[in-house]
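So that we are looking at the same thing, I have put the structure below in structure tokens.
And now, chain A:
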Amino acid sequence: MSHGLSFDIAHMLAGGLVLVSFLMLYQDRLLALLHVLSLHAVVLALSVAWQAWIQDAPHLFITAALALGFKAILIPMVLRRMVFQMGIHREIETVGGIGLTMLAGIALVALSLEVMLPVTSDVDPVAREDIALALSVVMIGMLMMVTRRNALSQVVGFMSLENGIILAATGARGMPLVVEISVAFSILIALIVIGVFLFRIREQFDTIDVEALDRSRGGQE
Partner candidate 1 sequence: MKGADVLAMLHALLAQGVQMTVILLLAPLLTGYVRKVKARLQRRRGPDLVQPYRDLRRLLGKEAVIADNASWLFRVAPYFVFAATWVAAALIPTFAANLMFSWSGDLIAITALLGSARFALALAGMDIGTAFGGIGASREVMIASIAEPAMLMIVFSVALIAGSTQLSTVAEYMLSGAAGIRVSLAMALIALLVVAIAENGRVPVDNPATHLELTMVHEAMVLEYSGRHLAMIEWAASLKLMLYISMIACIFIPIGLAGDTNSPLGNAVGVTSWIAKMAVLGAALGVAETAVAKMRVFRVPNYLGAALMLGLLGVLLLFVSQGM
Partner candidate 2 sequence: MSIDPVSAILLIPLVSAALLALLPGYRVGAALNVVASALSLGVAVSLLWHRPAVGLYLMVDDLSIVFVVLNCFVGFTTSVFSASYIGHELDSGKLKPQLVRFYHAMYQLMMFGMNLALLANNIGLMWVAVELATLTTVLMVGLYRTAEALEAAWKYFILGSVGIALALFGTILVYLAARPVAGEGMEAMVWTHLLRLAPSFDPSLLNIAFIFLLLGYGTKVGLAPLHAWLPDAHAEGPTPISAVLSGLLLNVALYALLRFKVLLAANPGAIAPNPLMIGMGLLSVLFAAFMLYRRRDIKRLFAYSSIEHMGIIVFAFGMAGPLGNFAGLLQMTMHSLTKSAIFFSVGHVAQVKGTQRIADMGGLTESHPVLGWTLVAGVAAIVGLPPFGVFTSEFLVISSSFSQQPLLALVLVFGLLVAFGALLLRMTGLAFGPVRGPVGRVRASYLPIFAHLALVLVAGFWLPPPLVKWFEHVATLLG
């Protein structure tokens, strides 16, 4: 198996993740956004699995499985239920226009590439593009977090950010602790989702409905 091909495929998958990130930016309806999120996680899972294969690092398959099972299926499902529960499945929400956000996303990708270009000494010639793409995903994830009003979209943004980090971590050959990190992040995301659910956070992260919290604990003692 030639190095060229294996890296090309890895590269393609990373590029695909960026593309899906843009898709996310484009979606202004929550339900569609959740679909794209699943897609994002699937592409990540593929990428991680591919890395596990070419790096001959079977433990990375755990990460891939986690990405697939947890992020592509479970979380979107939960979020979907929450969307319906809260009755916000029809809401449209962005801070700026979609076009502007997309432009900003492109600028961020350009910035990521620009800062990564001087990286030269790496033995893997493609690795720096990989990192640049991962960086792009991270940046777009953050952009998403700050341009969306709805708490759920912000969760989605954070997840795509985290996907970018996992991408970078798995792309870094031989990086230890990746599995632990991905597990830790999954827990973090779970906590955030639970928080959003518990606090009945509809609009933004800030408007915490504490009474809802008390109800969920079984009411006042």
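Selection rule: all candidates are chains of the complex that A comes from, given by their letters.
Keep in mind that, in the parts below, contacts are C-beta pairs under 8 Å (C-beta built on N, C-alpha and C of every residue); 3 or more make two chains touch, one makes a residue touch a chain; residues count from 1.
Nothing here was measured: the structure is a model prediction, and the numbers come from that model.
This complex places one of the candidates 1 or 2 in contact with chain A: number 2. Against candidate 2, the residues of chain A that register as touching in their complex are 115-116, 118-123, 127, 131, 135, 138, 142, 145, 158, 161-162, 164-165, 168-169, 172-177, 180-181, 184-185, 188, 191-192, 195, 199, 205-206, 208, 210, 213.
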